[in-house]
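Have a look at the structure below before the remarks.
One chain of protein is taken out of this complex; the other chains stay put.
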Amino acid sequence: MNPWVATVGHELRSAGRERLPQLLLMIFIGMTAASAFIGSAAKATVTEVYNSAAGQGLTSAPNPFGNVPPLYYARNTVIYILLIGALLAIVLGVQSAMRDRRARTVDLVLTRRLSPASYLSAKMAGISLGLLAVLGTSALISAACISAVTGTIPAPDQLLRLTALFSVAWLFLLFFVALGMFSGIHASSYTSALLIPIVIWSVIIFVFPLLGTAVHPVSLLNPVTPPTAPQTGIFALTAALTGPLSLGEHFKHVAAILLQDPQATGTMTGGITVILAFLLAGIGSVVLTGRPSMRKEIHD
Amino acid sequence: MTSLITLCQKELRDLSRNRSVRLLILFLAVVVVLTVLVAAADFRTKTADYNTYLAALQASGGAVTAPPPDLFPLQMLRAGMEYLEIVGSLFAVILGYGLIAKEKNNGTLQLLFTRPLGRHSFAAGKILAALIIWTAVTTALFAVITATLLIAGNAPLTGTDLIRLLIAAAHTTIYLTLWSLAALALAALTRAPATGLILALVLWLVVVLIIPQIGDTMDPDNQIPGGLFASLQIDKAHEHAVMANFTGYETARDLIEQTSLTKQYERPLFAWLGIKNQYNQQSPAFVWAGTFNHSLWLLAGFAAAITAALLAGTRDKLLRKA
Partner (left out) sequence: MPESEGFGASSGFSYRQRHKLLSMTEMAIETSALAKTYGSKQALEALSLEVPSGEIFGLLGHNGAGKTTTVNILTTLLPASSGTARIAGHDVSTGADRVRRSIGYLPENVQFYDNLTLAENLTFFARLSGVPDPAARIETALAAVDFTGHGQELMSTFSKGMRQRAGIAQAILHEPKVLFLDEPTSGLDPQGVAKLREIIIGLNQSVGMTVFMNTHLLAEVTKTCTSIGILSSGRLIYQNSVAATLEAFPDQASLEDIYLHIESGTPS
């Protein structure tokens, strides 16, 4: 068997047997399933609230939830991808790199006919395939739950959009796999290997959007996009600087368009470009790691 | 008692020299200060926008209808507090895990437990060290926050405001120490401390992010950008009248939220700082009456974490092989 393919298979097998990813995976898939039902409960309540308000003559506005698309029920999934999915991806990456360093098997690998770049790219490919399987399963579960909530199977167009959402999620999460792996290769201890990418994740998800738009961290966890006023004053500058770095917001924007959120405007081009740019930078930094870095000892 | 203090002193010295711990705390401080600066800049932008709007209105001969934006300095802390709530607790988990992992991985547990220590001295020393560290860090963070509010935010702070900040700092200390102790207990109970870290991270994910997020997204007013009732042009009084018909749903949502200790921390915190509008500019007695049950739940969680850490950090649990 080709060494590259053998490494991919080995990586898949090793990652599949680790407990932390398994635990996070269960939470992720469970929450993807729960997402549709949470959405359904919220929608039913909003409709009842509207009917009650309209019945009392308090409003003449149309029911904002009168005609929500079936994909509305998947929008919480976007947040779970951002939170649980990203952490799962980081942990997968860290564990993958740390496994070799802890067992000192990296020396065994590096004395065989495989360059560091081939080896690391094969590891990335292995995890990518595993992640693809996870997201594929989540997509199926999501479609099944939406069918259960709405009582009908989503139309082909909507299934296509759902598939597109999980495909973008795959690209988005692969960056975090690369980030975790990069940290796992370079950090001096297991604790810092986990901590560094989690800190970077928190900066990307919470701090950059805050600096650009003064939006509060917790409201970023609501799938409903906060109203975006045109940025003025200092925020015109900070938004220009941190906007392209707010990877989480770009993913949410692309997801909102794919899920036909009526509030989402604009195109997906910018968002997808940013996601791809992050991914390429992440993969590049992992694959270009040299032998000495890969052989560094860990301290805990 | 002597060995407890010796253990605690060693821990404090060790942690204070740990580069990662110092960097994390510096990072937290920088982010919290940034959030206050952003809030101050946001307020100035809104004031400038208002003045522009006012000038344009006056130039066109219109009458002033909208009031100027109000400045409530403590409300500027919202983002910083939310960051402490989410990322601060994550750092606390990692610190708590490190307190046990270090001893297990260095082989120093054997050195410690072949000495005449009391049954709970080891755990008590660690608990005391975690409490002291977080008290010091929270005091420093809140001192920096107050200085930023005074200097950069140009905010007038009253004596009551300072007491409110002190109460918020006390809640924060308890909340962060609680997370460290929970992680410490899990790392002590699992044979490989890394498994304890895994469990602690999963617990953090569920308690800090997932449960509050579920509660938040079930809130009907959070379903529409800007709020459902605002979009339907329904005022607060009528909103309450309408929601009175949905007490069952609201109670269920509230119960889901209350299962998260993060919410038990957030509610009194936001009330004391006036971030939650219903408590803004209200007397301390009013805030206390409305939130003391959450403070007590937080304390109960803290007591549970101390107990768990004390029971888990014993010789037989830490050294067991099978």
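In order of appearance the chains are A and B, and numbering begins at 1 in each one.
By definition in this document, contacts are C-beta pairs under 8 Å (C-beta built on N, C-alpha and C of every residue); 3 or more make two chains touch, one makes a residue touch a chain.
Just so it is clear, the model here is predicted, and its values are computed rather than measured.
In the whole complex the chain that is left out makes contact with B. With the whole complex as reference, residues 2-3, 6-7, 9-10, 13-14, 17-18, 102, 105-108, 110-117, 315-316, 319, 321-322 of subunit B touch the missing chain.
By our rule, only the chains that are shown with their structure count from here on.
One inter-chain figure worth recording: subunit A and subunit B are separated by 25 Å, centre to centre, where each centre is the mean of the chain's CA atoms. For subunit B in complex with subunit A, the residues that touch the partner chain are 20, 24, 27, 31, 34-35, 38-39, 41-42, 44-45, 48-49, 78-79, 82-83, 85-87, 90, 94, 97-98, 101-102, 105, 194-195, 197-199, 201-202, 205-206, 209-210, 212-214, 216-218, 220, 222-226, 228, 231-234, 238, 241-243, 245-246, 249. Put simply, subunit A touches subunit B in their complex at residues 19-20, 23-24, 27, 31, 34, 38-39, 41-43, 45-46, 48-50, 52-53, 56, 58-59, 61, 64-65, 76, 79-80, 83-84, 87, 91, 190-192, 194-195, 198-199, 202-203, 206-207, 210-211, 214, 216-218, 221-227, 232-235, 238, 263, 300.
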